[in-house]
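Excluded from the complex is one protein chain; the other protein chains are retained at their positions.
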Amino acid sequence: MTSAVTRSIRLASANGLPAQRQRRAVRRAALSGMAWQIAGVAIFLLVWELIARQINYVAILPSPSAVVQNFQASMFDDAGLRYLGVKNPGYLINIGYTVGISIAGWMLGSALGVLVGLSSARLQFVRNLSEPVLFVFGAVPVLVLAPFFLVWFGNGAENKFVLVTFYAFITVAMVAQSAALSLPKVTEEYAAGLGIGRTGRFWSVVLPGTLPAILSGLRLALSTAIAVTASVELLGSESGAGRLIALRATQANVAAVLAIAIAVGLVAILLDLVFRAVIRGLLRWQ
Amino acid sequence: MSTVIEPIESTQTRGAHPSGEGRAPSRKSPARRGGARRSFDAKLRTRPKSWTLLAGAAIGLIAWEIAAQIIGRSGPQAAQVMPSISTIVTDGFLGLSNFFKGGFGISATANGGEASVQAALLALVTNGGVTLWRVLVGLVVGTALGALLGFLVSGLRPLRYGVTGVAELMRMLPTLAMAPLFTLWFGATTLASAVFIIFGVTFIIFVAVTNAVRNIPPEVIEYPRTLGVRGVKMYLMVIFPAVLPEVRGPLIFAGLVAWTSALASELYGIQSGLGWMLGETLKFSLVDQMVVIAVAFSALALATMRALGWVVGRVTVWNG
Partner (left out) sequence: MMNDIATTDASVGTELAFRIQDLEVSFGTGDGVVTPLRGLDLDVPRGQFLCILGPSGQGKSTLLRCMTGLQEPTSGVVEALGTRVEGPSANLGMVFQQDAIPMWLRVKDNVSFGPRMRGVPKREWEPRVRHFIEAVGLTGRERAWPRQLSGGMRKRAAIAAVFANNPDILLMDEPFGSLDYFTRATLHNTLLALWEETKKTIVFVTHDVDEALKLADRIVVVSNGVIGADLMVDFDRPRTDALRTNQEADDMRRFLLEELQSKASQS
């Protein structure tokens, strides 16, 4: 077992190989890795299907195929949900609604978060202003504000947008601040020695230097923002994936809950893949 | 460990400051306002100032009161959704008596008991205790499970890839919004809440541990191997401590996820805990009570997260 660990570590670093062979070895390892990942997911689905058939009771554990069937049936419309008062009960449109609000809030909150997080690491007055908020919500779930926003902004899109913007702001600002505080000082000293002033160093050294950390913070914030939005929708909303989950759960329809949740997860994965491609382009220097 | 180097105040009054940027030595320097002589580096980074926390709290309270006074004047409805601080500490706090289910010689208001400070306090303490218990159980079990699974799977490459593939997908699920599923499976019980938290925590720790094991530099393992360390000893004495610094961040994150999950599960369907109280006040838009509960919840979360940070820091103190 131990030797397998060392072997895989050695493979990952591919010590001492010439560049081309090294690249080929890494690519081969990545390919076989992907094959194993796909195999893992396939086995997982298979085991799930088998167990579900054994239990044979949809209210406890529906099989993957039942989940897929549920999704297909209600993708665009669902008579049952319409009867319960949902105006646009198709799964897709509700998922789009939830994801759309999440992305909008994520963009605004992240932009503010990067700006405040980075400048709070370099300007003491920004640090002083932001410290109380970051101190509290670095340790307290932002979700605790959801009931307030529901009362103040109603159960439309506004309360979720405000909450998710604040959530992304906190998450990204924390990451950006700690990245800027732990950025090795030598490059900034070097830039200062070239005669580059504070503002110039901020844009030319601090921002690019912390970009890798910030981008991974943005990835995390995006996928969790969607979950936060959906969970607020459980508490009361006109539409959205969370609303549908809540309604279906009261009917003990596990297949529908899983279908909606998994579909939201797949959208999150898709967004993450797109974002990762963008990151790869931005971080070619690494 | 980094020692904080505090610059000693200059004995001279002449203060020199960042200015010298641009093509400088040609610039003449008139005497400027004094200041500590510091290295460039010390001026570079900001530091947390503890007074800002108090100032922030004061500003928050004042801003709330101003908003309450302005909005609250427009009618009783508005006063209810934006209550003044005095309303919060009196009506808001006493109103929590309704959440007390009786005991300790004090009867619940539902059984004709009086709303009292004791009943309100007991409501907060008992429900806070329940929430805290769920978080702790979920965090500890989830961490142990995730770490164990992570180490087991790290030993075998195909297994590692297979399981991490599934875990990466699971991690992207909107777990928070799946709280109703757990009440369907386990009923409206503490078990449902704890399992829900475990579900959230386990994947974070699992993914962190497998990544950390993969990122151990080869020499860290090769050196003990030359000393003859093998098998379980290798895991306990080398691999486990070697991954600790890298899972520090994810552990803190898992703590936050545990609190968020506890809140989500209690807000949806479970009949006890601070989250449940919060959900009930939401139903009737009782913002005055909501504030008291939210503050209690935040204080509890803040305290445990600080404690978690301290423990994690102690365990990895050798890593600085």
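For reference, chains read A and B in written order, and residue numbers begin at 1 within each chain.
Basically, a contact is a pair of C-beta atoms (placed from the backbone, for glycine too) under 8 Å apart; a residue touches a chain by one contact, two chains touch by 3 or more.
Since the structure is predicted, the reported quantities are computational estimates derived from the model, not experimental observations.
Peer 1: Among the options A:Leu81, A:Ile95 or A:Ile196, which residue touches the chain absent from this view?
Peer 2: Of the listed residues, the one touching the omitted chain is A:Ile196.
Peer 1: For chain A, which residues reach the chain that was dropped from this view?
Peer 2: 184, 186-187, 189-196, 200, 204-205, 208-209, 211, 284-286
One rule holds for everything that comes next: only the chains that are shown with their structure count from here on.
Peer 1: Can you give the whole-Å distance between the Cα centres of chain A and chain B?
Peer 2: For chain A versus chain B, the centre distance works out to 18 Å.
Peer 1: Flag every residue of chain A that touches chain B in the complex, lowest number first.
Peer 2: 1-2, 4-10, 12-13, 15, 32-34, 36-41, 43-44, 59-60, 120-124, 126-129, 131-133, 135-136, 138-141, 143-148, 150-152, 181, 185, 188-189, 192, 195-198, 223, 226-228, 230-231, 233-236, 241-242, 245-246, 249, 252, 254, 257-258, 261-262, 264-266, 268-269, 272
Peer 1: Which residues of chain B touch chain A once you look at their complex with the stated criterion?
Peer 2: 18, 21-24, 40-41, 44-49, 52-53, 55-57, 59-60, 81-82, 154-158, 160-166, 168-169, 171-181, 183-185, 213-218, 221-222, 225, 230-231, 234-235, 239, 256, 259-260, 263-264, 267-268, 278-279, 281-282, 285, 287, 290, 294, 297-298, 301-302, 305-306
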